[in-house]
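Sharing a structure here in structure tokens format.
Only a portion of the chains appears, each positioned as in the full assembly.
Chain naming follows the written order as A and B, and within any one chain the residues start at number 1.
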Amino acid sequence: MFVNRRTVTIEWGDCDPAGIVFYPRYFAMFDASTSYLFKAALGYSKFEMLRRFEIIGYPMVDTGAKFFIPSKFGDVITIETRVSAFRRSSFDVAHRVLREDGQLAIEARETRVWAARHPDDPERIKGVAIPDEIVARLSAGN
Amino acid sequence: MFVNRRTVTIEWGDCDPAGIVFYPRYFAMFDASTSYLFKAALGYSKFEMLRRFEIIGYPMVDTGAKFFIPSKFGDVITIETRVSAFRRSSFDVAHRVLREDGQLAIEARETRVWAARHPDDPERIKGVAIPDEIVARLSAGN
């Protein structure tokens, strides 16, 4: 599978009164990491991807994370992201957060659905088949 | 187990360009719900609790959530929270998000550690035994 790595510097505003990252911030970082994975594999932005494939996004249906080592502001972490499985209209993503010394700090997983506006009700969302181009690009090596 | 319920109105700033809640925001709501659970059971705030028991907090070690129905801004959700298990220095929390029509929108779980500053190194955190008072109050019925 195609893997994307990016570094993130932990900011003051990411941290809580205990001085460590407020964990919901990690989920925001992971959400962005999934976008950057697609962008790196496809060569165009999520904005362009939504337009091309006429979807509204890939909302989360199931996510989880295990936190092994806390990070504090000023720390630089690497987030390593790949799709771990594709199904007809949903897919799984795996994230690993590594500290500068290479230790594994967090492991996270996501199941997302490839979603379009419901044709009968624009307020609703429905899963649609993931395009072959997407599956092929994300499944290929780097 | 003691159960706390609170209602949350979804705000414009909680939502993403698809018009639904940006899921990391739910984790921030759940984190607050865990605090409100303690406050409701103990009768004093998290701030006071940290001071009394000389802990720095109860950092997350493992969390997960399943999202069944998206919410959009203006929606009012109820978050129902309880401790589902206590161990020596860690505990599990369960959250259920219900829509106004009573449908289950999200199920989430947390494992947290009852944590103090490490006596030998104030930069580090260590799990300490959860006080009996905490276990008793959170385990009692409402």
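Worth pointing out:
Criterion: contacts are C-beta pairs under 8 Å (C-beta built on N, C-alpha and C of every residue); 3 or more make two chains touch, one makes a residue touch a chain.
Remember, predicted model here, so these are calculated numbers, not experimental data.
A single sequence accounts for all chains of the complex, and while 2 copies are shown, the assembly in the file contains 4.
Basically, only the chains that are shown with their structure count from here on.
Taking the mean of the C-alpha atoms as each chain's centre, subunit A and subunit B sit 23 Å apart. Considering their complex, residues 16-18, 20, 22-25, 27-28, 31, 56-57, 59-68, 70, 72, 115, 123, 125 of subunit A touch subunit B.
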